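Note sheet for the following structure.
Only one protein chain is missing from this complex, and each of the others stays in its spot.
Chain naming follows the written order as A, B and C, and within any one chain the residues start at number 1.
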Amino acid sequence: MLNAGVIGYGYWGPNLVRNFMECEKSLVLKVSDLDPARLALCKSRYPSIQTTGDYREILNDPAIDAVVIATPVGTHYPLALEALQAGKHVWVEKPFTSTVEQGETLLNEAEKRGLKIIVDHTFIYTGAVKKIKSLVDEGAFGNIYYYDSVRINLGLFQQDVDVLWDLAVHDFSILHYLFGKKPTGISAIGKSHVAGKPENTAFVSLMYDDNFIAHINANWLSPVKVRQILIGGDKKMAVFNDLEQAEKLKIYDSGLVLDNQEDIRETMIGYRTGDMLAPKIPTTEALKDEVEHFIHCIDTGEEPITSGAMGLEMVRLLCLASESIKQQGAPLEVK
Amino acid sequence: MLNAGVIGYGYWGPNLVRNFMECEKSLVLKVSDLDPARLALCKSRYPSIQTTGDYREILNDPAIDAVVIATPVGTHYPLALEALQAGKHVWVEKPFTSTVEQGETLLNEAEKRGLKIIVDHTFIYTGAVKKIKSLVDEGAFGNIYYYDSVRINLGLFQQDVDVLWDLAVHDFSILHYLFGKKPTGISAIGKSHVAGKPENTAFVSLMYDDNFIAHINANWLSPVKVRQILIGGDKKMAVFNDLEQAEKLKIYDSGLVLDNQEDIRETMIGYRTGDMLAPKIPTTEALKDEVEHFIHCIDTGEEPITSGAMGLEMVRLLCLASESIKQQGAPLEVK
Amino acid sequence: MLNAGVIGYGYWGPNLVRNFMECEKSLVLKVSDLDPARLALCKSRYPSIQTTGDYREILNDPAIDAVVIATPVGTHYPLALEALQAGKHVWVEKPFTSTVEQGETLLNEAEKRGLKIIVDHTFIYTGAVKKIKSLVDEGAFGNIYYYDSVRINLGLFQQDVDVLWDLAVHDFSILHYLFGKKPTGISAIGKSHVAGKPENTAFVSLMYDDNFIAHINANWLSPVKVRQILIGGDKKMAVFNDLEQAEKLKIYDSGLVLDNQEDIRETMIGYRTGDMLAPKIPTTEALKDEVEHFIHCIDTGEEPITSGAMGLEMVRLLCLASESIKQQGAPLEVK
Partner (left out) sequence: MLNAGVIGYGYWGPNLVRNFMECEKSLVLKVSDLDPARLALCKSRYPSIQTTGDYREILNDPAIDAVVIATPVGTHYPLALEALQAGKHVWVEKPFTSTVEQGETLLNEAEKRGLKIIVDHTFIYTGAVKKIKSLVDEGAFGNIYYYDSVRINLGLFQQDVDVLWDLAVHDFSILHYLFGKKPTGISAIGKSHVAGKPENTAFVSLMYDDNFIAHINANWLSPVKVRQILIGGDKKMAVFNDLEQAEKLKIYDSGLVLDNQEDIRETMIGYRTGDMLAPKIPTTEALKDEVEHFIHCIDTGEEPITSGAMGLEMVRLLCLASESIKQQGAPLEVK
């Protein structure tokens, strides 16, 4: 039985508490938040959980094995560091940290103490992304040309991160998981439409050493919500629409057909369209699987799929993208 | 009565012939094409039209007032030049020319001879774009933040132009028409996935001297067809989905609400959503209006909305975008 | 503070428990279910609630003011009767009872004892239905022609009721609420495709003494889920799509235009289309409002909108529809 303490009961915290509570192998003992109203809500739902305004009560509780951090990004580092120093395993929301240095310090601390860090890149644990991963691994797409994500909505303006760190980070993690290769270059353009606030609109391109290209359109000021990823290969193509209930993933038996005709008009129709298949996707909540994976990793010593090291990789890319935004979209090399 | 000759009866030519035939003030006398099969098709539909494999028969026909050029982009310049020199008004498909110099030469030639050039940026004549224009002009959107276009499909690979010149050009023309201001910078990333072929995927960002930003995602290798433009302002936002039959344009009474709270969680929900209105859009075919506008301009001496000068402006931007693609997305200044 | 006991923690019970728990004016003291696994789930979520396999523990608890019955329809009558006899207010799931006589007995019992019955016709408490009601009341639709509902999905086969009693009952309640008039005739056709099981497909028509007609298509064996109601009037028309997230309700400024032309072709196009408006609908959970309404009615003595009397009316119609199904769709008079 893993005993957890949760710091932060804001937007995402309740989902974490619920999943750690409903998992048979874990229990939430304490929840802390700065807002008494949030603690009252938590208490009304789970009278058995102790609530507190002081997160240190969680760190100091010897019965607690793991600390779950669901607070603004800027606080991830100090909270995670203290938790590790108190000997707790750490679950931290994405993005991992605000800087690369912070992430490196946490990794060292965890390694030194034999503790696990998992970064909550939830998408990696969804049925749809797992299904795409298996299709990629078996070569179903053929030679993969591009990944094109639109992730926009009338969204929560984050206080301490921009839309890139809030939304594009999902795509960074999905790209990392699906293709397992590092971009060679990155170019990002961003715009803040509210003076003094972080960028609310960003367009990011990731270049790779082969023909592959990735693009992400992230926007907090869209009148409509879109969560759509296209993956194009020469054998198959896919559309992953996360807002669809019934057919989240569609696999198209479509591609490019090259004829070597000289005549312009005939060469123009150089593509192939076939059937479309929407495979059944398990509807298990991703967080449920992720909580179990976290417990499994603590028990066995395995590294989480979304480990601290992976989370650090994401922070590296985010920092570089932010730098490109400052340089008006100048392409930067990923080392 | 305007007598027209049409050069090129490929993909778009038949629409032009049909509209010039069905307009009460114009008639198509001759159609030329290099492909006898296309001429036969034209003849079967319009037995009254003379068809020919030699476009010079059109240029040399003194009964013909205007020449309609619907051929590959690379041929626009020589054909339009000859047509002007033969004293004909010119209708030319978009994009106007392959280079800025070609466009300038044509403009000079037309001006010298008192002839009209119209560039067929058809979107400008659609009911939806006209409706958006009137909303922009009356200030309905408030301060406009961004224009975000996704224009993708499993498309016709053009022989002599890339996806930018084929698809993004539509957005260049819509941006020019709607907002009437010139970008100050442009950054484009493109990828050709077929060796020796033009770019089939491109992402273009246009920067302006105010807060406004435009982005275009153009792709010939998408498994699904998308034609969607978002326009975000602080008062209203719009979605123009050109593939919708019934509700092409949706106006959202949504926007950003700034409260000056210090508390993180409250500031997070800084937006407003209200009703959505889908105004009735006239369903007149855009080409019908454009043909009438062309005839009107010839009759009155007015400049077409999509004049040669406007078409040249578009070519300038396309050339700059192509240059940015060569420089891996480097932001270039628009002079 | 209303203390509630909930009988039945199956499909719907958890939503009831959650809403009675989260309402500030009520608390759930006990939950009963025949299935220990369901009780364990309840306990894991709400350690403070006492769970029991014997519903009599709820009825016998003097601290409990109201009994919430979320069990199969066939058990509503005996459970509600016992609850009333134990002096408890009763919340009962729809449909109210299996027969008209049962409903009448419960109504008498409640009246005799001064207790409240609410029947959980949840749709009446949704933002969308309330909005439609206000449009109907202000005459926005003009003369209303029809109500046409499609309510189909790959659904839970109920054990003791057919698709009519499970799904069409929603439309009976919405019709009653929106228009407040009684049908004069009813005709229903139903089919059971599994031997020995209740009808899984049914089509019901309700006739009224004016021009209005209502039709309901209910189906447990549809590959796709549809929850769509059309309302047609001569001034406006509406589409209520309950599965839409953002635009559940669309109001069309469309209608019929009568010209008195004699010529066939001109009269053929006798309709008018205008703008479409999707009004903002509050997203409060209907059950939340309904729980508050129940408590309010108990406190003030008001009759609930979905009172026992209203629920009985619905049972009357359901019984008549079932009788029509037995007679192969013969139209039956509603007395």
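The rule we apply is simple: a contact is a pair of C-beta atoms (placed from the backbone, for glycine too) under 8 Å apart; a residue touches a chain by one contact, two chains touch by 3 or more.
As the structure is a prediction and not an experimental result, all values here were calculated from the model.
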item: Absent chain, residues of chain B that touch it; value: 21-22, 44-48, 224-225, 243, 245-246
item: Missing-chain contacts mapped onto chain A; value: 246-247, 253, 273-280
item: Positions on chain C where the hidden chain makes contact; value: 10-11, 35, 72, 145-146, 148, 150, 152, 154-159, 185, 187, 189, 191, 193-194, 201, 203, 205, 207, 211, 213, 215, 217, 219, 221-224, 230, 232, 234, 237-239, 250, 252, 254, 256, 258, 263-265, 267-271, 273, 276, 328-331
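In the analysis below, only the chains that are shown with their structure count from here on.
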item: Centre-to-centre distance between chain C and chain B (centres being mean Cα positions), rounded to whole Å; value: 52
item: Intercentroid distance (Cα basis), chain C paired with chain A, Å; value: 40
item: Contacts with two or more other chains, residues of chain B listed in rising order; value: 273, 276
